[in-house]
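Missing here is one protein chain; the remaining ones are kept as they sit in the complex.
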Amino acid sequence: MKKIAIRIIKLHNVSKRLELLCKKAVFCNENERNKILITASELIDNLITHGEIGVLGVIVTLRIEKHRITCGIYVETHNAFAEFSKRMETCKDNPDAHKPWYDIKEHRWHGLGLRMCENLADRVRYRAGKKLDRIYFEIFR
Amino acid sequence: MTGISIQVSEENGFTILTISGPINSYTFTELQEKINKYAGKVNLAIHLGGVTTMTSAGIGVILAAIEDTEAAGKKIFIIAPSEIARLAMESTGFMDSFPILNSIKELQ
Partner (left out) sequence: MGLIIVSILVSIIATLYILHAVRYFHNTTSFFLKLSTVAIFFYALLLSLGYLIAESNSELATTFVKTSGALAFSTFIFLFRIILFFPYQKKLTLLNFFVLAVSAFFVWRIIGTNDYVESVRRVQFEFIRFNGPLHNIYALIGVGIGIVCIIICIIRALTISSKIYRQQLLLIASGYILHTIFGYVFAIYLPEHGFAYLYPVSTIPSFLSIASIAFAMNATRLFHLPTVIKSVTTRILIFLLFGIPVGFIVASAYLLRLESPWVALGVSIFIFLPGFKLANSFYEKYFVTIQNESTREALEAAIAHINLASGRDAVLNELLGILQNSFNCNAIQILVETEQGRIEQAWPETNRPIILERTDPYIELLSNIKEKVILKTDIISSPAFHEYKDSLLALFEKLSAEAIVVSKEGQRIIGIFIFGAKLSGADYNTNDYLALNAIQGKLFVIAYYARHVEREALLITVQKQIGLADQIIHSVQEHIDPIVYPGVDTAYKTFSTRKLGGDLFDSVKISEHRWFFILGDISGKGLNAAMSMVILKAMIRNLLHEESDFLQLIAKLNEFIKDHLPRGTFFAGVLGFLALDKRSIYFVNCGIPAMMLRSPSFDTVIEVQGEGRMLGIVRNIIPYLKPKKLPLPHGSTLVITTDGILEAANIRGEQYGKERLTRIINENKNKSASEIIDAVLASANAFTDKKLDDDITILAINLYDTRSSQ
């Protein structure tokens, strides 16, 4: 199977559904699967914390080509994402543009997830759309 | 029922938190509560062998616990992280910050 997709409607299902997606991805090796699982979890985590899952839910697709695996994440449009994606486009593939930093007051890290995704995936793209926002990430083989 | 399970035990003067299941934005508050209870008060060992996935939310909690514990002069270790947990920690670029042991036996 070269193409698979799942849809996540409920929050508490996210990890289970992503695990299912990876289990179906027999064309990947363990390392690739782990990368996909973490990256997708991370991205969806952010979509949920910064936006909302909506009635549509989140659709995650996986496609394998000879030299890369592409994972797509589709979610109903929300405004914050449009701004975010614009910002990400301007500094694309430049990890130094946004370093993670620790907020002592809030007692938490910022930008950690973004950095994780950039390190795990070979390329991440954020696309805002009229109806659907999309995030693609690729893992080269 | 969030899918995460945290068990607390003691060995060699360490409080051991054995975590299994996914650590993400949906489950991390449960982890955060447990860790905050011990961080900086006791010697802490966090066993990540059963972790099925880990996002920055979980890593943030663990990094914070490391800082707090070390600031208080206590010891903290990450024990036997699962492949996926190790990958997640590596991906932050701060692998050096995580004091990792391969097994509980190494605790002193």
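We call the chains A and B, going by the order they appear; numbering starts again at 1 in every chain.
Throughout what follows, a residue touches a chain if its C-beta (ideal position, glycine included) is under 8 Å from a C-beta of that chain, and two chains touch if they have at least 3 such contacts.
Everything quoted here is computed from the prediction, not taken from an experiment.
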For the chain not depicted, the shown chains it touches: A
Contact partner of the left-out chain, one of A:7, A:23, A:50 or A:99: A:7
Where the unshown chain meets chain A, residue by residue: 1, 3-7, 9, 56, 59, 61, 72, 74, 131-132
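Keep in mind that, in the parts below, only the chains that are shown with their structure count from here on.
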Centre-of-Cα separation between chain B and chain A, whole angstrom: 24
Residues of chain A defined as touching chain B within the complex: 11-12, 14-16, 18-19, 30-31, 34-35, 37-38, 41-42, 45, 48-49, 100, 102, 107-109, 112-113, 115-117, 119-120
Residue ranges of chain B in contact with chain A within the complex: 1-3, 21-22, 24-27, 52-57, 59-60, 63-64, 67, 83-84, 87-88, 90-93
